[in-house]
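Shown here: the complex without one of its protein chains, the others still in place.
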Amino acid sequence: MMTLNRYIIYLVVSFALLMVIFPIYVLFLIAFTPAKYTVDSVFPLLYPGGFTLANLIVAVKSFGLIGPTIRSVETATLVGSIAVAIGLPAAYGLNRLPRKTANTVTATLFLANMLPAIVIAIPISAEFISFHLYGSVIGLALAQELVVLPLTIFLLQGAFSSIPRDIEYQARVDGAGLLRTIFTVLAPLAKAGVAAAFLLSWMISWDEFTFAVILNPANPTLPIIIYINLFRGNILASSAFALILTVPVIVLTAFLQRYLKGEYLTGGLSG
Amino acid sequence: MKWQEKYTTFLFILPALAYMVYFSFFPTINAVYQSFQTPVSHFVPSNYEGLMGFGLPFAIFNTVVISVGALALQFALAFIVALVLRREFKGKGIFSTVFLLPFGIATVVAAFSFTNIFATTGGYANSFLKVIGLHPINWFSNWWLDIFTVVVSDSWKNTPIVTLILLAGMGTIPDDLYQAASVDGANAVKRFFHITLPNLRNYVAIALIIRGLSEFNIFALPLILLGYRPVLLTTLTYEFYSTTASVYYSYASATVLLAFILVFFVVVMKLRSGQ
Partner (left out) sequence: MSKLELIGLTKTYGQKIVIEDLSLKVENGEFFVILGPSGEGKSTLLKIVAGIEKPTRGSVIIDGKDVTELPPDKRNIAMVFQSFALYPNMTVKQNIEFPLKMRHLSKQAIEAKVKEALRLFEIEDLASSSVTKISGGQKQRVALARATVRDPSLFLLDEPLSNLDARTRFAARGELKRIQQTLEQTFVYVTHDQKEAASLANRVGVLHKGKFEQVGTFDELAQTPITKWVGEFVGEFPMSFLPGSFVGLDNNVEIGFNPYWVTEGDPGIECLVESVEAIGNDLYLFCSVNKGDKVIIKARAKAQVGEKTSFRLDRYLVFKDGVLISKI
């Protein structure tokens, strides 16, 4: 491998860490220090000037924190569940199809995934209005599913393909039907992959902006409420929302690190 | 495991496939179709002509500049970090976990932080400049700086995924290739350009497609950082949609965006397959 000098490595690492952490640090700074040290001063302090929970308390009390949070949780959970429910059989099926057919399906999924959210969202919004889905959690979840489903399928495909075929055959011979084999034998064996697929979908939905802003502006999820408050100049309120949006994601990212591998994220494309 | 189950297997895929196709292709075709409609006439280019007056060429130009700039910055940074992550060093585990964080952090949150970093008054970038004895800057005072802030913020959020993909690619290059090259007298820089890069073609192409498509679609970040000006294809589309001045204009602008994405996709695929 490259003979990089040890010092260069640590230089790069420290610089990268600084760059990565600084914006997150700014978020915590604004959320937890009195406004006079942050947004209300011309040159805000680069270190914490004090500590306060007042910003958060005000946000909770006067900016309706609960509604968007619940809506975001509901949407993300629905997106994750649908992704696993539809993605699991699809991933199994893709592994069983002849190579050529499977590649065509994968390509189609990817192509569909490639179409821009903003292009899709506008016609869908008209469609949803007529189906009474506009502004609903279910409608938003259905739309966000477009973003996560192919990724979920690729991830689950990887998880399934590491289970030996004999196990599946054995289950069939032992008297389990096809669906039963998939859900009672294979899925438990792939449970780490299934969990990762669910959590990744959950996280993507949790962060999703485009569909949410176009389909649910009146019933905003957390990302949208942050946008709205920023737009109105309520920086402190949006810092509280941003904090709520970020904390679970930091935990999840650390937890999912094992699955956030290039191999998975590139799906079936690297072949 | 064949016979009826051959069809069963396909039935398993069908919901996912049908769902993706129905909810992606159908609305997309609809958008393209609508872009040639007006309340009074059908199949006319008048929406596009109208858009010209609302800065369509400038939107295209800005979108391309931001995409190219962001891709260049992300790939440069990602290569450096990926090369570092290929080495063993103390604290590597923690570093890679922390380095990944922006991947999970919502674009809106990134936009929140960078809004506060680049704010003209009360901005952390200016605080920093002042501490090191430089003059504060109005970060949104000209086009260059507008583009710069978006490119930087976007790269903060998206460099990790590019790094991950490049890292996966580097993992597939056998070590003995490097050993052979060093025996042949290639230094680190030569090895990077003659072994690492050529062997990463596929992965670079994938990362380019994944990121490139998202760059053309970049939306929340410029919307929050810049508002509607300087205009991008996405913000232009959204502006016409949300203000409902003419939803047909937004279809037209969306169609232009789509065309760019398709062209980009085809070009990268061609580059990937040809030499």
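The chains carry the letters A and B, assigned in the order they are written, with residues numbered from 1 in each.
In this text, a contact is a pair of C-beta atoms (placed from the backbone, for glycine too) under 8 Å apart; a residue touches a chain by one contact, two chains touch by 3 or more.
Remember, it's a predicted structure, so these values are computed and weren't measured experimentally.
Interface note: of A:L178, A:A196, A:I226 or A:L256, the residue touching the hidden chain in the full complex is A:L178.
Touching the omitted chain from subunit A are residues 164, 166-167, 169-178, 180, 185, 188-189.
Definition applied: only the chains that are shown with their structure count from here on.
Subunit A and subunit B have CA centres that are 16 Å apart.
Contacts from subunit A toward subunit B in the complex involve residues 1-4, 6, 9-10, 12-13, 16-17, 19-24, 26-27, 30, 38-46, 86-87, 89-90, 92-94, 96-97, 105, 108-109, 112-124, 127, 142-143, 145-146, 149-150, 153, 169, 172, 178, 203, 206-207, 209-210, 213-214, 217, 222-224, 226-227, 230-231, 235, 238-239, 242, 245-246, 249-250, 252-254, 256-257, 260-263, 265-266, 269-270. Interface residues of subunit B facing subunit A in the complex, by the touch rule stated above, are 1, 5, 8-13, 15-17, 19-21, 23-25, 27-28, 30-31, 34, 77, 80-81, 83-84, 86-87, 89, 91, 95-117, 121-124, 126-128, 130-131, 136, 156, 161, 164-169, 175, 178, 188, 191-192, 202-203, 206-207, 209-210, 213, 216-217, 219-220, 223-224, 234, 237-238, 241-242, 247, 250-251, 254-255, 257-258, 261, 265.
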